[in-house]
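What you see is the complex with one protein chain gone and the rest in place.
Chain naming follows the written order as A, B and C, and within any one chain the residues start at number 1.
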């Protein structure tokens, strides 16, 4: 049966605020899955807690709406147990860069084959607009009692420091481009992050459609090449890193989107396969039952008093 | 009474393994405090859990040996409550870059006036030598059953991404230079991190004194200037960031030490002071008792049905 | 009228909260005692929400299920609140809504849809069916198109269409009060006070209110009149009361990570620097609790607020505070669990967790607030206990109290003094912070950073100056020193502080804790029952004598009967009846009274579940 875009939509009506950027992210994700013809039942969406986290309920895939800050570990568990699945983790900026920041670093070190979306609205939507870790120092959206006194963290820079092998930024109101980025991220073998700029019209009256529109541009249009070859001279690496850092740090009058960094390194599943017989083909979730008694007997042999 | 170096030493004998790098870090810290004539009773050392964490017991200051991964939040609590104190947080690499990584990002966004030492031995010493987040991919110290399958994280890069305003690296066996770095870090107004390369002869047989000795060099000796001016052109900033990233990423035949980045930005205490009457002079831990009834009455006025 | 309940329902984010505040304030200004409760979905905009405002001539403790007037701001409200308006009560509704089929109510979830559709006769019924039901139940229907009214009144007052639409809340209140014949001036006063910071908005709303009054005829009967003056009364919710209680006891530091419904407290303090509290939003609850512990070690009075998920992340550090004898207060705002559960609904499901939180044995105190006013007094008491006995104190409260707003006489702040704790008179050199020479287990204390002295603190077992020890004898001595605090604390408190008893001579005693107290007491009026409000869960009061020979009934908001289990553990007694509720809705006077009557008539089962509420 031919898959249709509608096959990726669940029966549930979203309860986001009118104009919320989350609508665009949901559409883009459905388009990307559709474009890649990923069977809905072979895709697993894993979110945390927040407005953003409701996304999984609106897609007709498997959806896991976990705990605040924990989508990445749960997503990795799903993926490692069944590496055949397409697993997409998603987090609010509070979810992913605040309470979940430690897992961000941990996952970056592993490079599992996941797509990870950050819903970056610079506020804690679900809890009524407190500053999120991506809100600039000194900014005061209407929901704050005083200007923000914490500096913001840049998801792109953090992903780079953590070792993500695909680092991109998209914009929730540019659904088509965002869908394309997601497609690239899903195709990437390894850990792919997309920092999605997501307006929250209810609480963030600073980063609105009007504010973003004139600023957003595509790095690809400027000839920026994100592909990092496997082998590089020290100079080449230095040059690349410098270029990345500069682009990733750009914010203000112009805000770059697109793919910033893409490197080919063995995924965690591949690395595990070197030590685990049969993995990833023979994975914990797909292994046929049986053989337990033999496995224990093999272990017990090492404990025999006399061989 | 003239302070002596001995005044910084407690009566307790360390129970680290012979040759452990922790001895050098302890000495360096005592030297730095002595050099700066910081009253022992006005210094608070805050550690997590691990071999490294025992350090606080061997200094005759106040010492808080907290929980695994939590030195930074506790240290910030002490400092914010009593900004007059010199607070030094310290963490093992597992403590600081593994379980405590989220706090690393959080603290970086705040820039509190703390010195933060990472005891980087690339293993979990206290729990018998498992890979720590700073161990290279593929490395296999004798305590591991198989080569490490996770990538390492670079504390310098992570500190940069998180927004630390002073970023340095030292070497535990070069006590004098390390003491000097600590002095600079203590003098810095804001969040200063020193990544201290700390051999663990018991579990890490790869990163030994012999391995480090020929590799370690001082970036200052090469004319590297870490000072970042407050105002910079875009090009200048890009150039600086590129230079930092390259140096911070260097590892292998040559391993740079010294100060990599130093920026002057308002500390968290200063930022708080803009909104909190009297702070930091009048801080929660130093405020004289009294006035509570007035404060509540002031709050209640806002709740009166009729004014 | 002696006792009047007004309900306003509509979509979340549509202004119904402001409406309730205005209605309540208008009545409060007329000398009424008012209380309000709020029910809402975990959603920012669009899902169904409602508030009740109860106005009485004397202070009350609880709410009814059925109301006197329901102002429905949308069609969904009409179908959801079927059967909840008293016979003879009033329903204000948009006549246009009647023509909608149920299936067009976009935010009606499938479970509610199915149930309501069946109740209205099956198929895809029209809202009109619901209106007829109300009428059948003797409800007086007042068709009043509030949205058009807002538009018209707003435009008449000179506003553009969008701004006019925003006065809907004022319109709903003005229409209700006009129907009830309540003086416009009192509403005007409420509007002025509410919009004090925005004189233009205040003026517009005043004009709109006047316009509505001009258009809406008072009902023929059932009017409300002012009954006096508010004097110095305050109108306050449980979150702000709790915040003030802590300030009264010297709070200096609060770190927090946002979570419903606990964040209102730090958010309030953050917005009011005159509280003198240093408030820091941090990266997660692990940071929050450890930062507060650090501040407390340095000598600041430190406290936290959180709810279940956040509390779970704090448990490791709770033991750290216990072992290191660090004063710390956590106000735990219970909400519907388990896990994320029902995050905006009420429950008392965290008692067992609070009592056992953290591995190993260490002293801690757990107390629970009965009311909004208790939130103030208990928060202060918790702070003082923490300080005096150098331990963590868990102050249990819940979503129901957090979002409940009441008129109260101002708190008697002069009666509260921050406990100075047991301070060392002098300290030089190495200081025995954990001295075994400790009356009631409390070693005299100096904060970290005290000039001229020094000591260590460790999460390991330790000696008197704070160095790690694994010595078996010293270990036992330290465990026993710490444990001694529990008896000392109990003695210091005295039995009277640990529970409250009403009519304890009755043959049947109801036992409750936390916010069940209010509804139990209102529901038992005139019944031959006694009531015991257990205020301290740890240490537990000595109730053996009081309950001996009595039939016991436990009332609480959780499925398993966590308090009932505790009662058995502490007294050996199993209650004869356990009445519980766990659907996230507050207990109402009607359903609790019915349960009590069943107990008295002998028809009650051992385990009874209350299922009321929208």
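The rule we apply is simple: contacts are C-beta pairs under 8 Å (C-beta built on N, C-alpha and C of every residue); 3 or more make two chains touch, one makes a residue touch a chain.
Note that the structure is predicted; figures quoted are calculated from it, not measured.
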Subject >> Residue of C:128, C:163, C:315 or C:435 in touch with the missing chain, whole complex considered >> reply: C:315
Original post:
Out of B:126, B:194 or B:263, which is the one that touches the chain we can't see?
Top reply: B:126
**OP:** Could you list which residues of chain B touch the chain missing from the display?
**Re:** 13, 15-18, 49, 51, 67-69, 94, 98-99, 101, 124-128, 130-131, 133, 145-146, 150, 202
Subject >> chain A residues touching the omitted chain (full complex) >> reply: 12, 39-42, 44, 46, 49, 54, 56-57, 60-67, 69-70, 72-82, 84-85, 102-103, 105-106, 109, 272, 275-277, 279, 283-287, 289, 291-293, 295-300, 302-307
Original post:
Going by the touch rule given at the top, which residues of chain C touch the chain that is not shown?
Top reply: 41-42, 109-112, 115, 307-309, 311-313, 315-316, 319-320, 322-324, 334, 336-345, 347, 349-350, 352-362, 458-461, 463, 468-476, 479-480, 483, 558-560, 562, 565-566, 568-570, 572-574, 582-585, 609, 611, 613-614
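The rule is short, and it goes like this: only the chains that are shown with their structure count from here on.
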Subject >> Rounded Å distance between chain A and chain C, as computed from the means of their C-alpha atoms >> reply: 37
Original post:
Can you give the whole-Å distance between the Cα centres of chain A and chain B?
Top reply: 30
Original post:
In whole angstrom, what separates the CA-based centres of chain B and chain C?
Top reply: 41
Original post:
So which bits of chain B are touching at least two other chains?
Top reply: 102, 105-106, 109, 272, 275
**OP:** Hunt down the residues of chain C that sit against at least two other chains at once, touch-wise.
**Re:** 283-284
